[in-house]
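Excluded from the complex is one protein chain; the other protein chains are retained at their positions.
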C-alpha cells in the first residue's frame, strides 16, 4: 500500500475553444431501438431506457419504433408552429436586450422541443414548474406575447408589478408556476403540489424541469426521495443541454452513465430521450403523464439536447466552448427535424414554413410595439411605487407601512 | 383520463406493536453467491451487488465464497473481542444513564460488526467520519475507556471541555473526526478530506458512516456527487439498521430496491453487504479501501443490519415496532455469528468467550470508577467555566471577552 | 376549564384544525405513527388517517418544499421540524421560496404553511438540541414569527398561525412543554396543572398574531421577553422586588410596537431578554427600534440579557442560560442607573 496513490481528477469537456468538435464518441443508440414498457411497468424495466436514448424520428425523417406516438398531422403542425414562434420571440427579445430595452434575457435555442412537445403531451390542468428555459411551454399554452413582453420590460402592465427579473414568468391562469431564480427549488415543490392534487382526488399532475447542472443540488435528491416515498403523480424532467453556464455536464454528472439513471436508486422509472426529437419527447412525456395519472407515481426523464446559444445575455460561450459545437451536434435541430418529417409526410411545405416564420416575426414585432407602448424598464411607467410594499404579507404590518411612509409614497 | 386517479401512498413497515415479525419475505440471497470483482472494475460491474447481499459466513458458521477475506484467527479473535467490549461498554453506559449519571446515551447493539470490522479493514491513518453509532470503531482503535467515559459525563477530564452531548466523541490522535449532532453533514466533509489527502500525495483515505434515514438528506447527494465528480478516495457507508428513530427505512428509502443501488446513478460502485457478518463487512470494506487507495475512487456500501435497541435513551421502541423483531432478525447477531465461526474453526471456546466477557465487564467497571473520580456532569468538577468562551475564534474578540467579564469569570 | 400542558394544548390545536378544515395536513420526522419525539402529534394519525398525518423523509428542505407545494395547491400544511437546530437544511426553501412566493408572483400563488419547531435550552441538549434561532427568521421579509410562553397562548397562537394566509414560523420552547420554568434548575420540574395559563378552553379560539401580553404591570422598568424568558423575568422581578412591567411579546414579526413603546415611554427603562446569542439577536432589533421611538423617555441604556456568542454548551448549560441572577442584576443596574 506504500506505493499506492489515491488520485483525484477534475472532469473536463472533450472540446474547448479552438478544438473542432467531433461527437462520434457519444455512441448514441439508433432511434426505434427501445421497446415501450407498459405505463404501469415496474421501474426496473426502464433500466435500459435510463442508459439508452429513446428516439422516434430516424435520419430520413420517418417516425419509427414502439415509441412512435402516431400523432395526427395537425397536432404536429401546431407543435412545429409553436417552436418557430418561440424562436422568433427569443430572437426579438435578445435583440431588444442588446439595445438595453431588457436588463437580461435567456434563449432556449435548440431546446424548443423539450418544452413544446411536453406541454402538448400534458393536460392543460397539469401544473408546470419550469426553469427559466421553457418559454416554449408557455407559448404552447397560448400565453399572450404582449403580456410576456410586458413582464420582461417591467412596465405598468407587467403582471408581476416589476418585482421579478425578465423571463421569470408567473401565470396561474395557464397553470404555470412562479419561476424562481434559485436553481432546483421548484423540483420538490412540484412533488408537493402533485401530492395535493391526489389528496383532493383531482386528476391534475405536476411537471417540473431543471437543467443538468441543477441535478447536483440537494433539492433534486429531495424531490426524488419525496416522489419515491409518496408515489407522487409528477413528471420530473432533467434538460441535459450539456452545459451549465461554462461548466460541462460532467462537473455535475461526474461519472454518472446518464442523468436518467439516477432514478434507479429511487425505484422510479428513468428514461433518457432525444430532446431534439419532437415525437420522442411527446411520447415519453405522455407515457410518464399517463403513468402518474393512473397511480404509477413519478418518472424521471432526461432530455438529451444541446444549448444552442449563450447561457444568458451575461456570458460569452466562445470563452469556454468550441465555436461550432451546436452545428456539429449529432442530434440536429428540433425545428428542422420536425419540419423535415412533416414535409416528408406531405403535411407541410417549405413555403408553409417560410410563411409561418414571416407570420411569427410580424406577430412578435407587433406585440413588441404594443408592449413598449405600456412603458419600458428604463423610462417607465412601472407599477406604482407603493405596490413595492404590497404582498410581503397579506396585510401590510406596521413596520412596512412605516417604511412606505418613510419613502413618502 | 376522466376516471383515472393519481394516488399517493405513505409506506408503512410490515410489523407494528402487536404483530409477530416474520422476515421470510425479505428473500435474501445466500452467502457466497456473489463474485468479487477486481478492485478497479468498472462501477457497472457492481450492479448485481448493489441489489444483492454480500455474505461470507454460512448457516453452519463456515466462511464461503469469493468474498472470504481469509483472515488469520488472531485478527478475527481480536475483532470479536472488540465487539464484546463494545457491548459491555454500551451496557454499562446505558445503566449509568438510567441512574442519571449521563444526560443521554446511544447503543449500537446488533451493529457492532459494521464499525469494528470496517475499522479493522481500514488503515490507522484513514480518517473516520462517523455517525453517533460507531463507537465500536473507536474501541477498535484502542481508544481509552476512561477518556470516552469522561467525555460522556462531561467532567474535568472531558477532552471536549463539556461542550458536547455524550457520545459525540472527537479524537484526532486516533484519526477520528468530530461527531456532529446534525445528520449527514460529515458525508460530504469526508469527501473533501479525502481529496486533500490525494492532493497532498498521501495514502490516507476517508471513510464515513450515516444511517438509512440520513440518506434522505441533501448532504448524501452532495457527497455522492462530489465523490463521483472528483474521483475522491473515500469509503461511504450507509448503515441500514431498518429504522430511523420510529420511522421504518421505507420512509427515507421509498421504493428504492436498496440503498446501495443509489450508487448506480453516480457511476460509483454500490455494494450491499450483510452487516451482521463480520467477515463480509471486513471483505467489502477492504475492497473499497484498496480501490480508493489505488485511484479507483469512492464506493458506496450499504450495511444491512438491525438496530437492536432503542434509538437512544430518549425513545421507547415498543411504541412503534413489534417486540421481538430483533430476535426474529434473519441475519442473526454479529457477535454470536463470529463466535460460532471461531469455535467451529477451533480457534475459540465458550470458556474463552465467557472469560473475555467477564474481563470486559471488569475493565468497564474499573474504567467507570476512575472516570467518575474526575467528576460527573451533575456534581462536577467540569472544565473551568471560562473555557466556555474559548475556541469560538482563535483569539477571543472583544465582544466575547466582554461577555465573559459580564459572567464574572 | 381543562388543564393542559403545552404539548397537550398544541395537540388539541392541531386536532381541531384537522377536524374542521380538510385542507389541513401535518407531517414531519416521526410525526406519523409515533406522534413526534415530543408527542405533539400523538394519536392524530390514528384519528385522522395517514393521508392527513404522516412521517416524512429526513430532509428538512424537502419537508418545507413539500409543504409549500401542497400549500400552493390549496392545502394548509403544518410541517414539524424535529428540533429548531435542524431547520437549516431547509433555510433556503424558507428564505428564497416560502417567504417570497406571494410577493414574486404578485399574489397569484400563496403558501399558508405553518412550520412548528421546538427551540431553546434548559434540557442539557447541547449545541444541537438547544438553539433559539428566531432572529434569523425575523430578518426574512414575509414570515410571521411567533413563540408562546404557556399552554393557553400555545393553542391560540398556533391556531392563528395555521389560519393565517402568511407563512409562519412557530417556535415551541421545549423547556416549557411540561411545565413553567423560571430559570432555576435546582427546583423540581414545575407542572402546568395549577398554573392559570395551564387552563386551556375546549374548542376553537385564537390568540391574535402581533399582539403582546403584559404579564406584569410595573412602573420602574420594562422587560421584554418571549418564550421561557418570560418566566425567568417574572421570577427575577419578584426576587429583586423590582417594580417591572413584563411584556410577553408572543409574536416577533410583526411585533406589538404600540404596547412596547407605550410601556417604555412610561417606565423610561428597558431590559430585553432572549436565550439566543446576543450579537444580531432579536434583542438588537428591539433595542434599535425602541431607542428610536422612545429616545426622549429613555433614562438608562437598554440592556440585553441573552445567551452568549458561543455555541450552546452541554456541561455549562447554567452558565450559558440567561438565568435569574443575570436578569436580576440587569434589572437592578437599569433601575438604579442615573
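Per-chain residue numbering starts at 1, and chain names A, B and C are given in the order in which the chains are listed.
As a convention for this text, a residue touches a chain if its C-beta (ideal position, glycine included) is under 8 Å from a C-beta of that chain, and two chains touch if they have at least 3 such contacts.
Predicted model only: the values in this text are computed from it and were never measured.
J.: Of the chains that are displayed, which are in contact with the missing one across the whole complex?
T.: A, B, C
J.: Sort through A:107, A:163, A:255 or A:307 and give me the one touching the missing partner chain.
T.: A:163
J.: Taking the entire complex into account, which one of C:117, C:150, C:303 or C:324 touches the absent chain?
T.: With C:117, C:150, C:303 or C:324 as choices, the missing chain is touched by C:303.
J.: Decide which residue listed in B:79, B:218 or B:296 touches the omitted chain of the complex.
T.: Spelled out, the listed residue whose C-beta touches the missing chain is B:218.
J.: Taking the full complex into account, find the residue in C:112, C:281 or C:323 that is in contact with the omitted chain.
T.: Result: among the candidates, C:281 touches the missing chain.
J.: Where does subunit A touch the missing chain, residue by residue?
T.: Residues in contact with the chain left out: 8, 10, 12, 16, 103-104, 154, 158, 161-165, 168, 180-184, 213-214, 216-219, 244-247, 251-252, 254, 314-315, 319-320, 377, 380, 382-383, 385, 388-389, 392, 399-400, 403, 406-407, 409.
J.: Residues on subunit C that touch the omitted chain in the whole complex?
T.: On the side of subunit C, residues 61, 85, 88-89, 91-92, 95-96, 100, 103-104, 127-128, 135-136, 138-139, 141-142, 253, 276-277, 279-285, 287-289, 291-292, 295, 298, 300-304, 309-311 touch the unshown chain.
J.: Please give every residue of subunit B in contact with the chain that is not shown.
T.: Against the left-out chain, subunit B lists 127, 159-161, 163-164, 168, 170-172, 177-178, 180, 182, 185, 187-197, 199-200, 206, 218-219, 221-223, 225-226, 229, 390-394, 397-400.
Just so we're on the same page, only the chains that are shown with their structure count from here on.
J.: Once you find the CA centre of subunit A and the CA centre of subunit B, what distance in Å lies between them?
T.: Their C-alpha centroids are separated by 42 Å.
J.: Distance from the CA centroid of subunit B to that of subunit C, rounded to the nearest Å?
T.: 36
J.: Residues touching two or more other chains, restricted to subunit A: which are they?
T.: If we look for residues of subunit A contacting two or more partner chains, we find 194-195, 197, 199, 218-219, 221-222, 225, 229.
J.: Could you list which residues of subunit C touch at least two other chains?
T.: 51, 57, 59, 61-62, 89
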